[in-house]
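Missing here: one protein chain of the complex. Every other protein chain is in place.
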Amino acid sequence: MTRNTIGEHLLQNGVSRRAFLKYCTAMASLMALPPTMGRAMAETLRAARRPSVIYHSFQECTGCLESFTRSFSPSVESLMFNVISLDYQDTLMAAAGHRAEEARAQAMKDNDGEYLLIIDGSIPTGDGGVYGAAGGQSYVNMLKEAGKGAAAVICVGTCSSFGGIPMAHPNPTGARPVSEIISGKPIVNISGCPPVPEVITGTLFQYVSMGKLPELDTLGRPKVFFGNSIHDRCYRRPFYDAGKFAKTFDDEGARNGWCLYELGCKGPTTYNACATVKWNGATSFPIESGHGCIGCSEPNFWDKGSFYAPLSSAAFGASGNVSPREAAKLVGAAAVVGGAIGLGAAAISRKRQETLAGAAPDKKGG
Amino acid sequence: MTLRLADIGVRVDPGYGLGGGVTAVLHEIATRLERLADTGEFDIIDLRSLPLSPADRDRLQSVLGTGEVEATVKIDGESKVRETGIAGVWWIEHRDADGVVIADLLEIARVPEILNVAQDELGRGAAALRARIARGGNQAIQEAP
Partner (left out) sequence: MDLLSFARGPGLYFALVVFTVGVTWRIVGIALLRSGKLLSEPRTSLGRALFGGFATMGSRSWPHPEFVGRTGAGEALGYSYHIGMFIVILAFAPHIQAWGAFLGFTWPALPSSVITIISVLTFTLLLAVLFRRLTHRVLRLLSNFDDYFSWFITALVIVTGLLATAHVGGPYETLLGLHILAFDVLLVWFPCGKLMHAFYIMPSRAINGYLLARKGAPS
């Protein structure tokens, strides 16, 4: 199947050069690329063909898709109609049941080795994968089959990227991230619970406009969006540096917009674009609304202790963060053990002292 | 009554350790302006990529001032192109059809690229005009671009 280039497609739809330049400038800004890149992207994109995209949802809550559809720039419509060809997404597509499955099979056949596979949700592998199935096929098998002919796999959300909430302790369904099931294919992780909408569409846009996958960090995430920690780009950073911290969610410091580190903000250990791209059409991001970052774009964020305990505090105990009571118990018990060993050691030493001094046993200890 | 963001008593404490970034941006603009003057090389600064607080932006705006030119580009939402009080520094704000800001830039150039007309467009424009003259020059308004 041959498709128009995006340039031809846009020209047919009466998209002017200025409109295209504006669009690409906005994209470059979104992706924190050098702003002059907008023009270079415009040229590559004009010559590119719209890739076929197959979007599978597995063990997930549809929050990622909800986020995806709320992308402002590029909007999901403009992306779907202009830049990609979304051939399968069971929630968005009009077809259902066997018709939908046929469309998927057809798209996979027509674009073998070239389609982009988007996965949202983790994959339950426990008990032969029975915890997730559609159309009589387990998710794990669907993923393996769809993965074979894909040019690349894009994991949308923390679940498909790192396992997410389904994989949280005790992981009853044996949930696994895509990277543990698919091998030999480039995998891009767009983590977040959910990911920032523009980060999802931006990564797809970049793939098409640059003709290659973006540069990835050690966790397989695009560096343009995940290169900086929330803390590094946080507008409240000057207060951290000045040692000005909110102590509760309603004190003077909280009202004055001081740093939320002491209230458990995970900004320093979380890599995402929230602080720059922001949410809801660049309205704000959680810290701007007065709540600390919960670190949702990092692996195992659900199992890393309380969202409200500061990063520098100890991370053991029943709640995941030690309480004074638990600490006292631990230190007390260890002190009893230490004291007992000390008693034994002293008894042995005294005996030796006595032998060395040749002294008679002295009950008072001298 | 719906509660709006502005109604919540959260504000940014002004003047505490903030604002250092503005001076850096201003120096950056000056350097690029000098380069434009020397080599003719244009440049763009993406304001959204910089961690500026609203107070910082206001300061930046007040230092740069307002110039003589203000243009509106109407394509899929409005784009405002404003000349600042510093010749060669243009403040460009792109909005999408919903009025949401999608890019906020300072372009350091003689004329911002978005206002310019490309070489191939000149050719196409001339051809379109000839076609209109040939048809009697009366249906110009009806013709699509």
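The chains carry the letters A and B, assigned in the order they are written, with residues numbered from 1 in each.
Definition applied: contacts are C-beta pairs under 8 Å (C-beta built on N, C-alpha and C of every residue); 3 or more make two chains touch, one makes a residue touch a chain.
This structure is a prediction, so every number in the text was calculated from the model and none was measured.
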Displayed chains contacted by the hidden chain, counting the whole assembly: A
Contact with the hidden chain (one of A:47, A:95 or A:315): A:315
From A:126, A:149, A:214 or A:268, residue that would touch the chain that is not displayed: A:268
Absent-chain interface as seen on chain A, which is shown: 229, 231-232, 240-245, 247, 261-262, 268-269, 271, 299-300, 304-305, 309-316, 321-324, 327, 330-331, 334-335, 337-339, 341-343, 345-347, 349-350, 353-354, 362, 365-366
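The criterion applied here is as follows: only the chains that are shown with their structure count from here on.
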Length of the line joining the C-alpha centres of chain A and chain B, rounded to whole Å: 33
In the complex, chain B residues that touch chain A: 5, 9-13, 16-18, 42-46, 48-49, 51-53, 73, 75-76, 79, 94, 96, 98, 100-105, 113-114, 118, 121, 144-145
Complex interface listing, chain A residues touching chain B: 14, 16-19, 21-23, 25-26, 28-30, 32, 35-36, 38-39, 72-73, 75, 233-235, 237-239, 241-242, 244, 254-258, 275-276, 281-282, 284, 290
